[in-house]
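Left out: one protein chain. Kept in place: all the others.
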Amino acid sequence: MNYSLVILGAPYSTQSTTTALNFTKALLKNGHNVYRVFFYHDAVHNGSELSRPPQDELDISTEWKKLKNEHDIDLVICIAAAVKRGVLDNNEALRHEKKSSNLSNSFELSGLGQLVDATEHSDRVITFGP
Amino acid sequence: MNSNAIKARKKVLVILTQSPYGNALSREAIDYCLAAAAFEQDLTLLFTGDAVLQLINDQNPSTINQKDLTKTLSALPIYGINQFYVDSNALEQYGIDNDFCVPTIKVDVKEISELLVNADTILNF
Amino acid sequence: MNMSTKNPELNTDKEGFLKNINDWTPEAANFIAESEGITLTDEHWEVINILRDFYQQFEISPAMRILVKTIKESLGEEKGNSIHLMNLFPGSPAKLASKIAGLPKPTNCL
Partner (left out) sequence: MKTLHIVNKSPEKPSIMERCLNFSSKGDSLLLIEDAAYFALPSTISKITSRLDALQIKIYALEEDLVARGINKKIHGSIQIVNYEGFVELTTTHNKSSSWY
C-alpha cells in the first residue's frame, strides 16, 4: 500500500517524530511504499542540519538520512512553517537575506500543495500529533 | 502553482480541535485548507473541542501580537470551501451560539460519526 | 533594484518587497512599480485597490484564481480575467501586484 505520513511534533520535545520514524521503518519492512513524509507545525525542526543530541541519545537527523539513502523516501518540509521557525535552504536564505542556511540535504522545502498531493495519491495518510 | 496538476477526487475531512491563539495549529490548519482549495480538493471542516472558539466574532488579537484568525477563516467561502460543521456539544460546553465568522452547520455526535465514516482521509489539526 | 537611490525612505528587500508593510503609501507603490518597469495607470490602481481591500478584509494575499474572481466581481468580466492582469502585471500578476500594493511577501506556499 501507498502511505503518507504527516508529522506535527517537534523532535526531541515530543515523541511524535520517533513514533513516526519507527512506523516508517515497520512500513518499509513489510513491503509498503512511503509516498511522502510531510513535516508541518513544529516538526519542521527535523530539517535542521544543526541539531546535535548527546552521543548517548538517538540522532533523529541521522535516522532520516539513513532512510533517505536506503529507500529514497520523499521527505518534504512545509516551507512557510519552516522559514518562520528558522529552517532555511539556500534559496530561502538568499530570498530572505539571511546569512546562512541550515536545511539538511535529506529534506526538501516545499509548499502545502505537497500535502494536498500526498492525500490524493496515498491509500493511507497517518497523522502523528504533537 | 498549476491548480490542474492534481486531479482531486478524495473526500478529505479536516478535524480542528485547537483554540485560536494558544496553538499555531489553528492557523496552520486554515493554511492547509487554503492550499487544498487552490487544488480544488473536496474538503469538509469539522470544528470540535476548543476549535469552536476560533469562530467567535469580534476577536482582536492585535492585543497579543497575532493576526485575526477569523479574517482568514472568513476567506474560505471565497476559496470555495462552504462546509463548516460545528460540534453542538462543544458549543454548549462553552455556552456560545450563532454570531460566527462563517456560516456553520451544527451537528450532534451521531452526525459527526457519519462525517468520519464518509471521509476517505482524515487530517487532524 | 535598490530603491534607496530613488527614495531614501523606502526600505525594501532584494526582491523589492517592502520590509515593513506599514511603510506603504501610493508614492511607494509608484516607486516599486517603476523599479519593475511599470508606470501605474488607473487600470493598475483599480487592481491595487482591490488587493489592498482584500488584504484588509482577510489578512492574506489572494492566490491568482481568487484575485481574478475578486476582480471579476467588482470590475466585471472585461477586467476580471488573467489576460488583462498579465498585461498590467507581466510575469506572475498576483505576486507582482501584491508587491506594488504593499502586501506581505508570498510564503511560496503552494
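Labels for the chains are A, B and C, by order of writing; each one numbers its residues from 1.
Following the convention adopted for this analysis, a contact is a pair of C-beta atoms (placed from the backbone, for glycine too) under 8 Å apart; a residue touches a chain by one contact, two chains touch by 3 or more.
Predicted, not measured: the structure shown is a model, and the values here were computed from it.
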Check: shown chains touched by the absent chain are A, B
Give the residue, chosen from A:I60, A:A93 or A:I126, that touches the chain omitted from the document. A:I126
Take the complete complex as the reference. Which residues in chain B touch the chain that isn't displayed? 15, 17, 48-49, 89, 109, 112-113, 116-122, 124
Hidden partner chain, residues of chain A it touches: 1, 3, 15-16, 19, 22-23, 25-27, 29-30, 32, 124-130
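Going forward, only the chains that are shown with their structure count from here on.
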For chain B versus chain C, what separation do you get between their C-alpha means, in angstrom? 29
Whole-angstrom distance, CA centroid of chain A to CA centroid of chain B, is 25
Provide the list of chain C residues touching at least two other chains, using ranges where the numbers run on. 109-110
Residues of chain B touching at least two other chains: 31, 34-35, 38
What residues of chain C sit close enough to touch chain B in their complex? 57-60, 63-66, 69-70, 109-110
Footprint of chain C on chain A - complex, ascending: 78-80, 83, 92, 94-97, 111-113
So in the complex, the part of chain B that touches chain C is made up of which residues? 1, 3, 31, 34-35, 38, 67-68, 71-72, 74-75, 78-79
